[in-house]
Every structure is written in C-alpha cells, then in structure tokens.
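Note that this complex is displayed minus one protein chain, with the remaining chains in position.
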Amino acid sequence: MSKSSTVNARDVNASDVAAGATGAFMVRGETLTVQTEERVELTDITDRIVALVRASGIREGIVSLWSMHTTFAVFINESQKALHADIKRLLEMMVERDADWMHNDPAHSDCDRLNADAHLRAMLLGHSLTLQVSDGELVLGQWQRALVAELDGPRSRTLRVQMMGIS
Amino acid sequence: MSKSSTVNARDVNASDVAAGATGAFMVRGETLTVQTEERVELTDITDRIVALVRASGIREGIVSLWSMHTTFAVFINESQKALHADIKRLLEMMVERDADWMHNDPAHSDCDRLNADAHLRAMLLGHSLTLQVSDGELVLGQWQRALVAELDGPRSRTLRVQMMGIS
Partner (left out) sequence: MSKSSTVNARDVNASDVAAGATGAFMVRGETLTVQTEERVELTDITDRIVALVRASGIREGIVSLWSMHTTFAVFINESQKALHADIKRLLEMMVERDADWMHNDPAHSDCDRLNADAHLRAMLLGHSLTLQVSDGELVLGQWQRALVAELDGPRSRTLRVQMMGIS
C-alpha cells in the first residue's frame, strides 16, 4: 500500500488572470458515474472533474458537484490510503452502525436497508461542492482532492457536474 | 406516524438538455420564512424551493439557499419522521446541550440564550446549499430533500433564496 498522497500537478495561482473577466456566459451539465465495490468506500474523482472542466471551454466560473443520492457524499481531503482509512474510522466513531436508530426499526420505518448510519454520515460530509474555475482550470490547493464517499454500497452512483461561467 | 419517506416526483436526468446552453443571464432573489414550533425541529422546504425555481423562469443555472441565522441550518437528507428523529438524536450525542460551554457562562459571554449547542450543531450541518437547476427544474435525486433545522426555537426564521442562470 502506498504511503504517499496524490499531489496536484498545478498548484493554481489564479488570482491575476481572473480579475475582471467578462464574456459570453454558458452552462454545461454532465453526469458522472461511480461504480462502488464496498459498503463504505472512498474514491478520488479529481482527475475526472479536471478533464470535464478542460473539455467544457469555460475559462472563468464555477463547477458544481452534486451527489444524486442521500447516502453518497462529496467532499475535499488529501488522497492517501492511510488517511482514507482514518476517515472511515472517524465515521464509524461518530455514527455507530448498530445503534438503535429509528430508521432501521420496522415499527417506525418502511426502509429495509438498515442504512441509518449511511444517511447520518453523508449528512456530516455533505452532498455537494461548488468549486472555482480560473484560466480554464479547476482551482485546487496542492494536496486538495475531490473525494466521493460511498456509505451504503456497493452500488452504481451518479454525480451531476454543472459548469457555469465565461467561455 | 408515517413510516414512509417523501419521494421526488421527477428524478431529474438533466445532463443532455443542459450541455452547452447559452442565453440571457439573470439573478432573482426571494426570502422564504419558516415559523418553527419547537426548540429543535426539522422542516422539509423542498416543495417551496421547487415552486420558486419554476416561477423564476431560469432554465439552466444554480439556486443558493442561505440561512440568515447562526442557529438555523440547511442541508440534504431523506424526509422521513423516523430518520428525522435519528438526526436530532445524533445532534444531541455529538453536541451535548448541558456541557459547560463558555458561550453559556455569564463570566465569559453576554449571550443569555444558553444556546452554545445550537451554534455548534448548526456549524456541523451547515448554513447553506448551492443546488443546480436544469431544464427549468431543481436537480435532486429521488430521495433527496432540502431540509432546514431549527436549533434554538421556536422562532420565525428566514432563508434567502437566490436563483442565477440562463432564462
């Protein structure tokens, strides 16, 4: 197992190029699919977002990442196997899977997935990110990676990616 | 008490319609009021946001939901009574109301609401959401609902709703 973290090739220093840009406005939408293999699993989607942004032709603007699921989260952190194990452990510590959640109780809930933990964990991580685009590139710090968290897999998950700005 | 969750009538599959839309840009702002009845209370505001988006005339763009309060949160989850009870219980487990918070101590704070727990819980849930609009509709997964959390009620609360995009 690698001990290293993924580093972004370009540590964006975008403030100068972006000051006061004006031009034609456009919106592009894409759907990104993530096939997960485990019940709880983190996946680094940064490279796929970088590619969508480059292909969009948007020079200055934003990109919204929206999980289309209640039990699938999207957030920022470093991409390193050791840290991802720590994130999973923290989620287990904060939200126990086997506590007597009402959502898992047939007397109170018609959901038979027993996934209350997944709903609560996703809520703490969040379901969306709104990132910046500058000079045609995603704005990210050197170690920042866009991660998705499968919390009730394995499943096929979708993320809607919307890019909006000046082309 | 219903055991069911609210399901969205339209599971948006919006990527095709949104690819590369251009047009006139507009911004609309609205204020939404929520009257709460309990100290801690969750309210599903999805239908009100859907209606504002439809009335805005915006076809492709974003909608920002902004809580105008420090102790009133907005976030995504399923809308089901059992799960909402679990969310309240998790908030109580993560942030105890009666711990000796400095914000509740007259020696350190001039706030007499004793609401440190409300400030800390809202911070974990978040004060805003930025959602996508595509083909004139809010982009949401089948079970995703926009919820607000009253954490120091009962009060009259306001949420600013800003829609921005191509009309």
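In this document, chain identifiers A and B correspond to the written order of the chains, with residue numbering beginning at 1 in each.
What we mean here is this: a contact is a pair of C-beta atoms (placed from the backbone, for glycine too) under 8 Å apart; a residue touches a chain by one contact, two chains touch by 3 or more.
Computed from a prediction, not measured in an experiment: that's the story for all the values here.
Visitor: Counting contacts across the full complex, list the positions on chain A that touch the omitted chain.
Guide: 1, 3-5, 12-15, 17-23, 25, 60-62, 75-78, 80-83, 85-87, 89-90, 94, 124-126, 129-132, 134, 139-144, 165-166
Visitor: Given the full complex, what residues of chain B touch the hidden partner chain?
Guide: Its contact residues with the unshown chain are 24-31, 62, 64, 66-70, 94-95, 101-103, 105-106, 108-111, 116, 119-120, 122-124, 126-128, 130, 160, 162, 164, 167.
We take it that only the chains that are shown with their structure count from here on.
Visitor: Per the centroid of Cα atoms for each chain, what is the distance between chain A and chain B, given in Å?
Guide: Roughly 19 Å separates the two chain centres.
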